[in-house]
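With one protein chain held back, the other chains of the complex are shown just where they sit.
Chains here go by letter, A and B, matching the order in which they are written, and residues are numbered from 1 within each.
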Amino acid sequence: MRVSDEVAGALADGRPVVALESTIISHGLPQPRNLQVALELEGIVREAGSVPATIAVLDGVPHVGLDKTGLERIATEPGLRKLGFRDLAPAAALGLSGATTVSGTSFLAARAGIRVFATGGLGGVHRGWTAVQDESADLDMLSRTRITIVCAGVKSILDVPATLQRLETRQVTVVGYRTDHFPGFYLHSSGEPVDWRVETPAETAGIMRAQDALDGPETALIVANPVPVELQLDPSLHDRVLSEALRAADERGVTGQAITPFLLEYLVEGTGGASLEANLSAVRGNTRLAAEIAASWTART
Amino acid sequence: MRVSDEVAGALADGRPVVALESTIISHGLPQPRNLQVALELEGIVREAGSVPATIAVLDGVPHVGLDKTGLERIATEPGLRKLGFRDLAPAAALGLSGATTVSGTSFLAARAGIRVFATGGLGGVHRGWTAVQDESADLDMLSRTRITIVCAGVKSILDVPATLQRLETRQVTVVGYRTDHFPGFYLHSSGEPVDWRVETPAETAGIMRAQDALDGPETALIVANPVPVELQLDPSLHDRVLSEALRAADERGVTGQAITPFLLEYLVEGTGGASLEANLSAVRGNTRLAAEIAASWTART
Partner (left out) sequence: MRVSDEVAGALADGRPVVALESTIISHGLPQPRNLQVALELEGIVREAGSVPATIAVLDGVPHVGLDKTGLERIATEPGLRKLGFRDLAPAAALGLSGATTVSGTSFLAARAGIRVFATGGLGGVHRGWTAVQDESADLDMLSRTRITIVCAGVKSILDVPATLQRLETRQVTVVGYRTDHFPGFYLHSSGEPVDWRVETPAETAGIMRAQDALDGPETALIVANPVPVELQLDPSLHDRVLSEALRAADERGVTGQAITPFLLEYLVEGTGGASLEANLSAVRGNTRLAAEIAASWTART
């Protein structure tokens, strides 16, 4: 594992660091916007006084903190893989490059000593799980990693209530940030309640300290941070296009690993790009909040 | 975490201690009977020569061993929360009080160095899991906590065979105490077989020592201790009222977190209070057996 000098220095000094995942760069956005967004997110972290650590695997080596060249490779190399935790060892042994998912990024961040991680939406339990097994490895990793992940919920193409149940089953703490409802990724609210609510970065850091003081199984803290109402996707548009997308997937026989990209793509097109903008608004907000939480976390004596 | 002087002293001296959960006090019984039962259960532990450690969170602080004032608070404070493991950190950070579930109590007991825990029934997999995800966090915690939990099975409103399957999947050892069948909570038997049977507290303590000697993943030992046949709820009454309750929940659209209290309440009313008495008989028997196992466990040199 290679930790960049900047990130290693910040960690050594106890200065705030925020981990960022790389699949949004490689698989989530079109070129050349993906590189612009990657740089913009790093800028948001810096503005808030933290050090960004974008995480990816280059030529088999996990990198925590990418330089400009590294970001460009993730943004432009064709055929990059998505690497979850279980893929890191084969990628290392075979010398391959790839972007890291929430499970891969969470592990590498925690392993490097980074406590706060910003992303868009978590993976979860797929719709249709009653007939086809499909639960993201993100959930299992959050059940065994001491990290604080700031997200806007889980992708709304997933089964949100089922995902929340699995997080409860697997001991992962979920708090709403200034909300009593779990966010709906593109939407301010999924309609599902959350058990806990926090109002400030300091309160969030207090929970992180309480996790450490309890000294229990190394579970994560999910800070569910909704996209502001004024920046969300129009809910009726969202519901209409998502229904169409699910029907289209069914009619065309799209299944398995192909479903997620199919639905996301359908949403982008069916909303005239508005789903992408809502997604980016959510990621920006999460990145800012993560930097504030990291600052509050490291400010402890 | 605050361990009471009495409990800390017993643990330091290697004397037997039995953990007791607090949701039965706060949520399982009406006032003022709940406080009487809490004191009665502690008395049963003492009579058997062990020290009781009722566990709850007061003003954010996990307490292992409650004094009279603490028990009274759990028995009488309105709006107390039920706290599983994942709720302990938020409760600590926000300074809230609450009763601890099996997952919360198991963790805190083990963390304090207590090996034996008595309760009524475990959480499990909800009926209807084929359509709606709902598996108690108790099971996951028992898959990663080295504790011996004495119970009368899982609440019969749950899916017992599915729960037993999940315990097998997650490596949790289950033994029947003087029975070849998993108990049915209110009933002596659920009709489901168990793979292992023990006859004495000493034999149970032998399994606990074997767990430690194997030095494997920190899984629990479930000692399934049936309510005696003469104290069980009448099985035909149980089956009839439970069917009615499930139908009523369905007709009235009761779902999610509301189902468990609805069904339990329905059972109490539909059996004229007999389900509550069977429940208490089970808890008393589990508490006595837990104290005997704790004594046998600490008697090792």
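Keep in mind that, in the parts below, a residue touches a chain if its C-beta (ideal position, glycine included) is under 8 Å from a C-beta of that chain, and two chains touch if they have at least 3 such contacts.
Computed from a predicted model, the values in this text were never measured in an experiment.
A.B. asks: Using the touch definition from the top, which of B:Val125, B:Val227, B:Leu242 or B:Ile259 touches the missing chain?
C.D. replies: Residue touching the absent chain, from the options given: B:Val125.
A.B. asks: Touching the hidden chain in the complete assembly: which of B:Ala109, B:Val172 or B:Leu276 does that?
C.D. replies: Residue touching the chain left out of view: B:Val172.
A.B. asks: In the complete assembly, which of A:Ser97, A:Ser136 or A:Thr298 touches the absent chain?
C.D. replies: Answering carefully, the residue with contact to the hidden chain is A:Ser136.
A.B. asks: Tell me which of B:Val3, B:Leu187 or B:Leu221 is the one touching the absent chain.
C.D. replies: That would be B:Leu221, which touches the missing chain.
A.B. asks: I need the residue numbers on chain B that touch the omitted chain, in ascending order.
C.D. replies: Contacting residues on chain B, toward the hidden partner: 125, 129-130, 143, 159, 161-162, 165-166, 168-175, 195-196, 198, 203, 206-211, 213-217, 219, 221.
A.B. asks: For chain A, which residues touch the unseen chain?
C.D. replies: 1, 62, 84-90, 92-94, 103, 107, 111, 130-137, 139-141, 144
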